[in-house]
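Before I ask anything, here is the structure I am working with.
Note that one protein chain is taken out, while the other chains of the complex remain in position.
After this line comes subunit A, so read on.
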Amino acid sequence: MVESVPQEPLVRLRNVSKHFGEGETRVDALKDVSLEVFPRQVVALLGPSGSGKTTLLNTIGCVLAPSSGWMQLDGDVVYDGRWLRSDLRRLRLDKIGFIFQFHNLLPFLDATDNVAVVLSLAGANTRVAHRRAVELLDYLEVGHRKTAFPAKLSGGEAQRVAIARALANRPRIILADEPTAALDSKRAGIVMDLLRKLAVEQQAAIIAVTHDEKIFDRFDRIFHLRDGRLDQEAEG
């Protein structure tokens, strides 16, 4: 577990609310959510289906605009009643890494290119992007599968490649949506240990939505979402 907490949080949310629809069809997905996540922390978001976990993840990932509230990512205030950054894709590219439940690798790119594509989008030349991609794959112990396409990778290998892609631009914030749901308990443990290691080594904050009780002990903090409210926090 993390021994000392740094001063400046990487993710800071104050009274963030999000609703869909109006009037009788209005659904309050998030209600006054306040949250702070610091570097090197691995945080879990728990809650039943429809509690707002994915909405919160999308909001922190700047994919969904909150209806109200205030949000700061890596020291930049990005939302204060409205988006303060016009280029949210660039923000995501530079500051946020995403890990998906079913890896979401691009099927037409091999493992190396799936990682390198993020670097290419950020402007790196092909040679540099490939070198960094191979380094990451080696680091995550899937370097031997660097030329394999996603369809030929096992679930664990694909998830490692997806993690490598999430880390390619050295983001400070990593958002994971059920990162171990498609893995057996042994591989789930390995992936979580890997994420913890990355959080420490890269001074990153990791926020993961999960239902997987087997890995609860791998988190520093656990937040519970119920009906859009972040109403309980437990230390991991």
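Annotations for the structure displayed:
We adopt the following convention: contacts are C-beta pairs under 8 Å (C-beta built on N, C-alpha and C of every residue); 3 or more make two chains touch, one makes a residue touch a chain; residues count from 1.
Definition applied: contacts and distances are computed from a predicted model.
One chain of the complex is hidden; its UniProt record names it "Putative ABC transport system permease protein", one of "TAT-variant-translocated molybdopterin oxidoreductase", "Putative ABC transport system permease protein", "Biopolymer transporter ExbD" or "Menaquinol:cytochrome c reductase iron-sulfur subunit". Only one of A:V63, A:V78, A:V134 or A:A148 touches the absent chain when the whole complex is considered: A:V63.
Interface with the hidden chain, as seen from subunit A, comprises residues 54-55, 57-58, 61, 63-64, 89-90, 92-94, 98, 100-101, 104, 106-109, 113, 116-118, 120-122, 126, 129, 149, 165, 177.
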